[in-house]
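The structure follows.
With one protein chain held back, the other chains of the complex are shown just where they sit.
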């Protein structure tokens, strides 16, 4: 039924825009203008940040849950709404999604290698569950500057998702306009001029004459700017026994087939490499995986050995991940704003390994010990197995990522500017109009989703 | 150093027995006399059973930890002691061990397919750790009547092992003589006559004229009989969605290489089959294994659905296994004499899955649900992965094995006799001379091995 | 509204029975005939027992939750139904209940000291929650033979209660008639003759000529006999440092006011005494109580020291109690048919005190150590604090009670007869007509009451 309705709507759209077949093309990501970096301003009574665009976002990456016709239909509806309402905006899709949907859309879409996303994407919007958000985050797993993420939950609500799909119009507007009035005032009422780079072509050209001015009446003022929860990530690197950084390629190419991304059939573009760290939103996991034998993992904290765990595995988690795998392994629930790392063992052969919560800037190292029968364990980041695995003597180094310039506007120097507002996954959360009590999605999630302290015997009264 | 001492002793032995090269042969298990079944008598002030041989045991299976020269040397020493002190006794070894050691032994040894063990083995004696005991138990994983097991721990003490190797002379004597005086009195002082079957040849023939009579002076009386802790096992079967029993072969031959036994390189002889159940000493485990995704397992109790667990996996454990994997997963510690099953989830995605302890005779079923991404999970029995795995819709049925005739002597009827003393792994435990307080190996293991309630700050005083 | 309806009904009743003021009297428990002991027969496909009365029960003790007008109204309705339908039956109430309700009942009721209950009560029926059942059980805390207990939950369902109040007619009949056909057949069709003692007067006299014969048409046959779950209790005694048993009186009279029973304002009749053990249905608890300091408790198992716990307290629980306090303290959930004891620490100052499950016949001793600042801790049995408390050096000894003759009919000897069917709290459970799968109240309670493995995110679909 749904697909039918969508098809009808699409036909209508085609007529409106008198779309021609040539417009249903897939364009190259390189044609898009350069990325616009927003800033995140501290707000007074609140630990959330306020999103501020210097000029309207133009390149929107949409990602979606796979193999769900219902979600695909929603994506089409959403993309068309954006395209028709915000004419300067370009829609960017992952390649497999682009191929799946482009014939159903009456305008060109963009795609390209995920490794180019970090240079182009102003805003990510996800349609799916927590897995889709984790996947979107993984597309920026090697950059310190993740674009803001606006997530819609489809069907079963996830813990990380904030918005219901039916709110998509309001939500997108809130994000798109965020900081608009500030920008106006800072430019003395002038509409921002074109910010597009010279390579700016195709669908992007519309942006040159619009900015927010064409949507001015729709501005919501800075007080209604989008609220952002900056979710800290882990910074992970892999080292051989001599301490040298390992790349994915050298260590395992021959051992295992390349890890397939959980959500599509392309190999994951971001892997460990000698040059870059890998960032995780939920957790790093070492696990015996398919080996029936216990792993022996020596944990060091700031270079000092803490203990050797004999266990199924070991989790280093963010507070965000505290409600994911770490929860199942017995970890405490940690609010995402507690700047910390969790160290939670998986099935430790010990009565006395209590989960630990460490300062976010702690350098944690996990080294695989000789005692590990089988000699190799699995390494997963945010639920995706890395082909590398970890061999005896190898070491995984983990640290909470540094958040620089949080809440502070840059003061001019170029060096500062570069680092300004980096770190974390800026997640757009639903902020109540009046602010205050209603806006804690996290508490709502504990009760509604995790069934936290679910009362005994309740339904008996019914 | 140890090997040298052993070699010297062996040379001495060779002289004593004037062994000839022909004696250093490996004989076939089929040449051994039929198995002798002991009975287990309840004792008054104690929950342990008293082992009673109707006539002296003759076929002793020795198993050992692999790849440890120290353990191999001990095995040689032990085998020679038995051979020289108890001339009617035949030494049976697993094939790979037989091949490894036969040239170092001045007498013939027996070997054969593990599937024949249950028809021949009177007594098993293990040298190694818990893994060696589990392996020995697995050799009898398809029979209801496991021979008594006498275990020596080598180096790192295990939780299941009772005896230190240096006690081997006393321990073996205690088991060998157990019930001797009773047997004599019941046969009016006569030495038991030959019980060997017609096929009895080779080393076995010595038994025909001895019984306990030659060792009479060494009898310790029934009051000093070996004490046995009957460790209940799980009875496991695998079923397809229609409820039919699955054999190992049909279900998976093509999918995975045959499971290699943890302790040797022979494929495991006992697998699921349409005819036989499989018995486990520690636990049955369903686990996501190498899949990164959560399993969905519906648990039924006595045919009634209890819950669908979304988890890394699920453990059904014996009380013996309560200090193994179940412990690591958060299960309670259950004394081996509590007739029960443990249901312990592994990393459940739930705040409210508390481990359960059920009556031993509960029929527990675990069915893999559609929701399981990947569609197949791993199945392990006592730490050994079964090649079958479990696919969506398949069901594992588990029940505590029935212990029949525990402690009750049969009263004559043949039918009764057949079932008499079946069920469980009869584990020979160390019984203090005066009985009483000292004999609880289990409490000792909690403190000494598991560091149960290990006091805070203790060593600070030192 | 309810009270009004009840009042109307009572007026109607009075008319029917032409009740006179003299009938609304409270009679003495000593006037009741002697108690009738049922037997409990093992059933084939089931671990529940079948209740068998040798002749119809006559003395029914009704207990109820206090301070609930709604429950009081139900009690009146229930009592009148019994009185009018089963004329040989006498209603016995606790004194404070008798005083509260006797003017509302058109027939005489009986009351007396709780210490006489065990000599008179054939059947207990409770109206309330788990607390009411625990209280009823406490009225038999010094006898080994607890009458069968038929429990109706009122309002919030409890975990121990089986029946909803609206089922009271069917439930009472089922219990009352249980074993009737057996009894008939065993007496060759004869109606059982009067079993009333000489002191039998008042309401009781009607029973003399009836038995089940007057209700014959209503018999349900033995196959429909009431099902009984025998809940094992703990046997508890208190000892001074020399090992002598302590009575309540000597140890504490002067220290604290007498413990008030949870459910009424009479002092608890059953206390520790040099002669008798005290039985508990849920648990024994030692706890720091009002002291802010940690307790030091040495736990011995079968006379052998296990460990010294430094904790808020220590629980020794029955399987029945495993869903009560022990659950809150992190203990596993143990099915009531697992013959065992649980040892669960309360807030232990240790990372490695895992809850233990021990065989029911284990002798557990808890001794308060010198280290306990304050020198005295609280002792509670089934949630009721005992005035004694426990001082340094004192010891509480606990063991699972022995169940004798479970399921076996006595074979004639008088000594046997006396012990026949003793031990445990015989709890009448709801048995499905066809038996089998539906009847496991326990599994139902896990899901419906304890929200066992309550699924994440469920209500989001709503």
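Per-chain residue numbering starts at 1, and chain names A, B and C are given in the order in which the chains are listed.
One rule holds for everything that comes next: a residue touches a chain if its C-beta (ideal position, glycine included) is under 8 Å from a C-beta of that chain, and two chains touch if they have at least 3 such contacts.
Given the structure is predicted, the values throughout are model-derived calculations rather than measurements.
Peer 1: One chain is left out of this view; which of A:350, A:380 or A:427 touches it in the full complex?
Peer 2: For the chain that is not drawn, the touching residue is A:350.
Peer 1: Which one, C:77, C:94 or C:378, makes contact with the chain that was left out?
Peer 2: C:378
Peer 1: Quick one: say which of B:133, B:246, B:311 or B:450 touches the chain that got left out.
Peer 2: Result: among the candidates, B:450 touches the missing chain.
Peer 1: For the chain that got dropped from the picture, name the residues of chain A it touches.
Peer 2: Residues 47, 301-304, 306-310, 319, 322, 327, 331-335, 337-340, 342, 345, 348-359, 361-362, 436-438, 440, 443, 446-447, 450-456 of chain A touch the chain that is not shown.
Peer 1: Can you name the residues of chain C that touch the chain not displayed here?
Peer 2: Its contact residues with the unshown chain are 262, 289-290, 292-293, 311-312, 325, 327-330, 346-352, 378, 380, 383-385, 450-452, 454.
Peer 1: Give me the chain B residues in contact with the hidden chain, please.
Peer 2: 155-158, 351-354, 448-451, 454-461
Keep this in mind: only the chains that are shown with their structure count from here on.
Peer 1: Taking all residue numbers at the chain A/chain B interface, are over half used by both copies (same) or under half (different)?
Peer 2: Since more than half of the residue numbers are used by both chains, the interface counts as same.
Peer 1: Find the geometric centre of each of chain B and chain C from their Cα atoms only, then give the gap between the two centres in Å, rounded to an integer.
Peer 2: Going by mean C-alpha positions, chain B sits 43 Å from chain C.
Peer 1: Please report how many Å separate the Cα centroid of chain A from that of chain C, as a whole number.
Peer 2: Comparing mean C-alpha positions, chain C is 57 Å from chain A.
Peer 1: Show the residues in chain A shared as contacts by 2 or more other chains, in ascending order.
Peer 2: 350-352, 450-451, 454
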